[in-house]
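Quick one: the structure is below, and I'll ask about it shortly.
Incomplete set of chains, arranged as in the complex.
Letters A, B and C mark the chains as written, and numbering starts fresh at 1 in each.
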Amino acid sequence: MSAASTPSPPVPVVALDDVVAVIGRFPALAGASLSVERSEIVLLRGANGAGKTTLLRLCAGLLPVERGVGRVLGFDLATQRTLVRPHVGLLGHQNGLYLDLTVRDNVSFWGDTVGATAAEIDAAMGRMGVADRLADVPTRTLSAGQRRRTSLACLIARRSQVWLLDEPHAGLDADARDELDATLRQAAAAGATILVASHELERAGTLATRTVDVVAGQVRATTPDVANPSTNSEREP
Amino acid sequence: MTTTDHDLPAQSSAATTSSATGTRATRIIGIAAIVALGWLVAFGLGFSPADRDQEEAVRILYVHVPTIWLAYLAFVVTAVASAMYLFTSKKSLGWDRMAGASAEIGVVFVAVTLAVGAMWGRLTWGVFWQWDARLTTTALLFVTYVGYLAVRRLGGSHHQRARRSSVLGLIAVIEIPLVHWSVRLWRSLHQEATVLDTDGDIDMDGLMLFSLFVGVVAFTLLYVWLMLHRTRTMAMEDIVEDRGLDAALAARRAEGEL
Amino acid sequence: MSAWRLARLIARKDLRVEVRSRVITNQVLPFAGVTMVIFAFALDADSVLQRVAPGLVWLATMFSLLVLVQRSFAIETDDGALDAMRVAGVDSRAIFFGKALGLAAELIVLEVVLLFAAVILYGQTIEVGSIVLLVTTLIAATCGLAAVGTLYGGLAAGFRGRETLLPLLTLPAVAPVLIGATRAVEAALGTAGAVVSDGWPWVGMLIVFAVAFGVGGSLAFGPLVDE
């Protein structure tokens, strides 16, 4: 991961201050404030509809900021959204694959857009276990988890500075989860910043360096080390 | 459905053991078809007279008409075989292959009719194509069966393919009467039915009629010969696919051993 | 990476999708052919047909354009790839030119086939002297159509009911191309006594249109697609 090769970004990497984001007429983010530094892995947790996906899409520069100030890598999300995008990688609920193309075609395409070498592309595919038999299978015929793996391989090939992952573990089997976590830790160690939204708190909790609660479109509490739900009835302090 | 059940029609069981689709019977039919085609050339180009109005161009008739009649026959065979597949309890894939093969040959024959008709049109009407009802309906017939063949290639298991396409084969055949009676319905430029006329009397020169007859015989033999070979190659394709499935199954199971 | 290289990458990707799926070859071409036959049938007064053949070619092209654009963006939105592309920071001009390029390549094949079909079906003739006019017309019209199609295809892609929004936006916008190209082809084919020199002003218009929508589209695509 050459994420660290770019000049070190201003601190913090993600800085949201009372940000409001609107979908249709609905304020999916109702004044969220969050600050994330380099090399952090932050877990966003919260009920369904709390605004996790919205927060990630906002950070990716896909949604306009309605009120408040949001910055990613120093770029203002209100005015410089398109400048943010080349530096972030988003894994959304959808995979973003071309279903008629093979796994290799897909990963190559996304790799090529950032000028990745063939070796890097192969490495990304190998990492997510879609290199051998699956490489030349059209993604339309893959199983749900295999598509997710391919999507992750595309993301890895893109070598972003900020990784925004929306339920990355969903649909992956145990091996792929381990591989993914290792990749993320490695990327973070190399200087990337990682936001993960997840409902699998056991899994994502061990991965994250910090956990943040998203409640009703706001970022409520920043609990440094309470990840596992079976034990976290103390969440309401 | 077991591994060995390929629903092979009895007469083509030879195909499973030999690598060719030919048998004695097909060879005889093939030779007969060649001979008949030779006769057709002789009668069509040589013995039959030129027409009063059409002059030499009338000789195109001996290809134009037999091919479209055989195409009709082919599509009717498709429909019948489709019905047999759908409505018999055994659901034999043999019927499905018969339907498919017949449709393929029919499409080729319609294409020949269209091409030859277009050339004929150039000679007699001065243009390749007229927007006349018969010509248009013929073109639509062609497209419909191209669509039928496209649906056959949609994928899925053999029986899925068979079910889908047999339904279409039954729907598509309705178009034949439309083509045949289009001239009546729309009172168009194209020749009205002269041979297969409903009033029974055939007004054609005897030798011309005989040449047409030779053409019909020749193309019928050709059709039968093509059918035999095509159904057998299709059966073999299905077998190859099933063998492929066996191999794929073994590979898939081996994945688990690792 | 330069916008131009990205555009080529995207166009190549689109053509590769076609190579793998063969949807256009196997289905859009026949569709266009059937459209021509149907038109001809609906308007079966013979003398009329001869007269309007060039118009029908372009009408069929336009309807095929809609199908092509829909397919081109269905590829992108089926699994959210358009979002992925936007997040990847692919410049919106690169997306625009890339998609337009792929579309143009598919369109030109289609038009050539349709024109040949018209020549045969509707009894048209092409003279050698008019070939230059014909080719220029085809290229200019194609660029214009591809630009408009990509622009509105991208706009419609994000919305529900895109199947229906696209034709609504596109058809009025390409009406000038329809008229200009029809007149130019009439001139090239000598329909209703038109002569070749009549065609060039129309080609001029087509070129202006293509350039306007090419430039305008590349500028407008970002704001339109990016919200």
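Everything that follows uses one rule, which is that contacts are C-beta pairs under 8 Å (C-beta built on N, C-alpha and C of every residue); 3 or more make two chains touch, one makes a residue touch a chain.
Note that the structure is a prediction, hence the values are computed from the model and not measured.
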Overall composition (this structure file), stated as a label formula: A x2, B x1, C x2
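By definition in this document, only the chains that are shown with their structure count from here on.
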Smallest number of contact steps required from chain A to reach chain C: 1
Distance-to-centre winner among chains (Cα means, whole assembly as reference): C
Whole-Å gap between the CA centroids of chain A and chain C: 38
Centroid distance [mean C-alpha coordinates] between chain B and chain A, Å: 58
CA centroid of chain B to CA centroid of chain C, Å: 36
Set of chain B residues in contact with two or more other chains: none
Contact footprint of chain C on chain B as seen in their complex: 118, 127-131, 133, 136, 139-140, 143, 146-147, 150
Complex contacts: residues of chain C adjacent to chain A: 1, 6, 9, 13, 16-17, 20-21, 75, 78-81, 83-90, 92, 222, 226-227
For the chain A and chain C complex, residues of the former touching the latter: 60-64, 81-82, 85-90, 92-102, 105, 109-110, 112-115, 138, 154, 158
